[in-house]
Structures are given as structure tokens and as C-alpha cells.
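All protein chains but one are shown in place.
Order of writing sets the chain letters: A and B. Residues in each chain are counted from 1.
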Amino acid sequence: MRKERYIWLDKMITLATLSLMAFFYYGTHFLATAIICVLTAMAAEFISLRLMHKKIDADDLTCTSDALIIALMMPASINYLIAALAVIFGTVVAKNVFGGRQNMIFSPAAAAYLFVLTSWGRDMLMYPAPHVHTGLTGKAENLVNSASHVFNMTGKMDYTDFEILMGNFSGPCGAVSILLLTVAAVMLIFRKDISFGAFFGTILGTAAFAFITPMIQNRTDSVKYSLVTNMVLFASVFIVSDLRIAPRKWYFAFFYGLFIGIFSYILVLTTAKENAVVIMSVLFTPVALGIRILEKKIRLADDEDEEEKPAVEAKEAAV
Amino acid sequence: MFIINDIIALLAANLILTQALGTSTMFIAASGRKNLIRTACVITLFTTVASAFTYFVDTLMPSSVRVYATLICYTLIIGVLYAFFLTVLYFFGKEKFNAYKKYIHISAFNCAVMGTLFTISEKAAADDSLRNTVTYFLKGLEAGAGFIVASLFLAAAFKKLNSEKVPASFRGYPAMLIYLGIISMAVYALK
Partner (left out) sequence: MNNRKNSVFDGILGDNLILSSLMVISPIIICGDSVKNALSLIYAFNSMTFISLIIGSFVPKKIPYTIRIIIYAVISSLVYIPVRWFAVEFYPDSIHRIGIYYPLLAVNSLIVLQSEAKFYRMKKGRMIISLVFYIIGFDLVMLFTGAVREFFAYGTILSKVADINTTVSGLGMPFGGFIFLGLMCGVYRKIRSSVRSGQTESEE
């Protein structure tokens, strides 16, 4: 298995490009949020590792990619303190309390997102329009609902395909740049940095159900918009397919992703819940853990078979 | 699609994750994966059967004494069931009795069972259409299913939560509480 630091490096490259796009749309406020998130994550990680009497090495830098994922899931108008608290929660409560990166249970970014969503829902789900630059300390005056919210509630998506590809619509800073996210997904899959099975499963589950039970009359549009809204693509790449959480075998990971995709789509369809995929990814954590236990048992059984094979063959030869 | 929707609704109404009912019992039973699931199954038995009987208490008891006398009536119902289940188990053989009696001891008197009875009673008081034995029985079963789901959630992470990689002060119960808290947070976000 590749060292975590190389996976982290690849992820950071993709996250940096998404951050660049977010900086282009939202200016210095996003940049400051991202920097605060990364620095807070490093501080929280190093302090908690010290308290746990653990050695710090380059692999521990993975906390910064989680921090950047958190920053990219937030609106550009988010309060810096809330962003920092989210990162502390993700790093300390959702990760290091359980033993850190060697004993991961939850995706820190997903847990941190839910923490903010449940405590500051309004701050989290109102967004500035793209190209509204507020500067470091300014506040965006006219916050709007996300394109996902409008689509969930009305079935309307008033953006051209080009705008959707470029991420030129209101929503979380980095989760709307569809073209960049697609490129990131392809790159990370080829570099084996994310679980292909989980990614493919989530996309297929969402697309299949968006086609079978469409949200709008046109089935093709239903599939298209269901994939680009509600952070489906972003979460499929950076949360559901996280190698630290997803089942190891690709076919198990596929079904894990498939069910997350299906459940989250139905949640959006029936309750118009925004960004349901992130909620589902946390709720499916026990499923991932259960599958990992199953994988381990299968591996042990296989090993036992391998050990018994020569003895059986020798017996047969003797007969 | 409707099944998935029902599963989500059932999860959102889970009594452990939303009202913390029965968490102490879960932790008492959390000495092993099997213990957890068996205890949850016995709790389901108690919530289901006891709920059906509480219907009679709720309908027959005069409202003037309800506030004070409900608890003692529910306690007596659970007490009778407790003795009854132990007796039934005894007839299955001494070995099985010795192996499984602890689950009945843990599962009888706790917030999980009593809380379920009070919750169902409260719901029925607010909505008259729920006042019938079948609904009480089904609601008890639904609550029990919630405990089984929560115990499966805990069982899946059991090894990781008790791993040596978890800091000593957080290993076991504290990690379980935080784990349940994060799952409960996701359930809350569903609403």
C-alpha cells in the first residue's frame, strides 16, 4: 500500500486547484478561510498527538487535506471562528480521540461539516453569489440559497451547461466546480488515491435512481442535475471514496458507494434535504466498518485455506 | 423507494440516537459484540410485549391518578414479564438458562424499556388513532428494532473503539459515547 503522504500530496494538488477556482470566484475571504483551516488543523493535530505521546511524521500532514476539504465545503461567507471550530472538531473529536489516522472511523471532513450544519445551519446553507468579493473582513450583504436548494425545492436549474461546468453558480466554495472535480476524480482514480469502487458506486446509484424516479420531467436533465448539485460529485471524490474509510475490495466498496448514492438521492427527492450525501456518508460509517470486518474474516479464511493446501496436496499425492 | 424512505424514517426516530434512552444499558452490555446484539434482542422482546400490555393500563386507568400510578403499573407489567421470561428460559434447560439469564436481568428494568412505554403512551395521548393494542405492539417493536440497529452500529465499531490505538483515557466507553454522538448528529441532520 502506498504511503499516506503520497496520497496526501496528490489530493492536495487537486484541492489546491479547486481552491484556486474558489479564490477566483470569492476572493480573499475564501483564501483566509482556507489558510485558517489548514493552520488550525496543523495546530490541533500536533497538540493532540503530543498529548497522546505519539511521534509526529510526514503522514500526519494528511490533516491539512481534510482541513482544505472542510474549507471547500463551506460558503465563502463563513465566519472564521466557525471554520476553525469545525476543523478542531474534525481533527480532534472525529479523528484523534479514536486513535488518529491509524484507527480512522469517520471522515473528519464529513463529521466537521455535520457539526457546523447542526450548530450553525443558517450560516452554512446561505451563500454569496459568485464574483462577490467581500475582502478579508467584509460581509456579503445579499446571501442567497444555493442552486442545489433551488433545484431540490423547485426542480429548476437556471444555469447553462458551461456555467455548471465552471462552477459559476451559488453553492459551497469548492464543491461546484464540476469540470475541475471531474478531472480531479480521474486523476485520483488513476493514481489509486481514492476508492474507484466507492466513487463509481455513488455516481451510479445517484444516476440510476435519478433516471428511474426523476426529480424533473426530463430524465436526462434529472440525472445531470442530480450529479452536479448537493455536493454529490465532491463528496464522491473526497469523502465517500476516502481509502481510510471505504471498504478495501473494489466490489464491496462499489456496493457501499451505491447504497450511499441511492439513499442520499431518495432523501433529497423526498425531503429536499440539501447535501444529503454528506449526512449519508456518516450514517454509512458503521456499514463500512462492518464490511471491513467481513473482508478481514474472508482474508483469514483464505489464508487458512492456503496453509492447508500443501498438506492436502501431499496427502493426495501419498494416496 | 418507499422501503428506503421507511428505513430513513425509522433511523430518524431511533430512541437511542435521538432520546438517548437505554444508553446506560447498552454500555453495561458492551463487554462484547455478541452481548450487545443479544441484549438488544431481549430488550426488543420486552418493549414489544410490554407495550401491548400498557395499552390496557393507559385505557383503563382513571386520568386523575394517571400521573402518579402509571409508573407503578408499568413496573408491575415489566416485573411480571421479567419473571415470566426467566421461567420460560428455565424450561429450555439449565445450560441455556445459565448462559442467557444475564440478558434478561439487564434488559428488564432500564430506561430503554420504560422510556419506550412512556414515549408510546405520550404519543397515544396526543393522537387518539394510535390507541389500540396493535399500534402499541408495533410501536414497541419499532422501538426495539431501533435498539437493535443502534447495537449493530456499536458492534461494527466495537473493535476499533476498544483498540490499543485509541488513547487509554478514551478507550472503551468514552469513545463509544463520542461515536454514538457523531452518528446521532447525522441522524439529527436528517430531520
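A few points about this structure:
Here is the rule we go by: contacts are C-beta pairs under 8 Å (C-beta built on N, C-alpha and C of every residue); 3 or more make two chains touch, one makes a residue touch a chain.
Computed from a prediction, not measured in an experiment: that's the story for all the values here.
One of B:I8, B:I43 or B:L180 touches the chain omitted from the figure, and that residue is B:L180.
Contact with the undisplayed chain is limited, among B:S31, B:N98, B:N132 or B:S169, to B:S169.
Taking the complete complex into account, B:M114 is the one of B:L36, B:A50, B:M114 or B:V149 that touches the chain left out.
Touch with the hidden chain on the side of chain B covers residues 17-25, 27-28, 67-72, 74-76, 78-79, 82-83, 86, 105-106, 108-111, 114-115, 118-119, 122, 167-170, 173-178, 180-182, 184-185, 187-188. Seen across the whole complex, the unshown chain contacts chain A at 79, 81-82, 85, 93, 97, 115, 118-120.
The working rule: only the chains that are shown with their structure count from here on.
Put simply, the C-alpha centre of chain A and that of chain B have 33 angstrom between them.
Across the complex, chain A meets chain B through its residues 51-52, 93-94, 97-100, 102-103, 105-106, 111, 114-115, 117-118, 209, 213, 262-263, 266-267, 269-271, 273, 279, 282-283, 285-287, 289-290, 293. For chain B in complex with chain A, the residues that touch the partner chain are 1, 4-5, 7-8, 11, 152-153, 156-157, 159-161, 163, 165-167, 170, 174-175, 178-179, 182-183, 185-190.
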